[in-house]
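Every protein chain of the complex appears in place save one, which is left out.
Right after this comes chain A.
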């Protein structure tokens, strides 16, 4: 299978690999996927008092496209407001990384991880979780 240059770049030099303190109320953690499916993503965001994402980290168990999708997501998240982060669509990731159809689920997973992290942050801070539509798998 041929990967796009962007997938290879993110895979070879993943941005923002790591762990934030998940017990902090400023940090939201999203853990999505399942080991049996061959993909697990953990995406974390750190949010300041102005609702801006100041840091984002990920760890991913999965194929190159899954790693690249999560790496790209962390790049996009940094500096965005939480509201804008909610708007990131998996198809933006597909387009940016030129993912083939068989790898679209990797981008869906990344979008799910972003939303799960935001919801974790909201719940921690006394807000209602945003009800998510079932994403297009």
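One rule holds for everything that comes next: contacts are C-beta pairs under 8 Å (C-beta built on N, C-alpha and C of every residue); 3 or more make two chains touch, one makes a residue touch a chain; residues count from 1.
By our rule, contacts and distances are computed from a predicted model.
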{"item": "Among \"Energy-coupling factor transporter ATP-binding protein EcfA2\", \"Dimethyl sulfoxide reductase anchor subunit\", \"Cysteine desulfurase IscS\" or \"Ubiquinol oxidase subunit 1\", the UniProt name of the subunit that does not appear here", "value": "\"Cysteine desulfurase IscS\""}
{"item": "Touching residues on chain A - with respect to the absent chain", "value": "1, 3, 11, 14, 17, 19, 31-42, 59-64, 66-67, 102, 105, 108-109, 112, 137"}
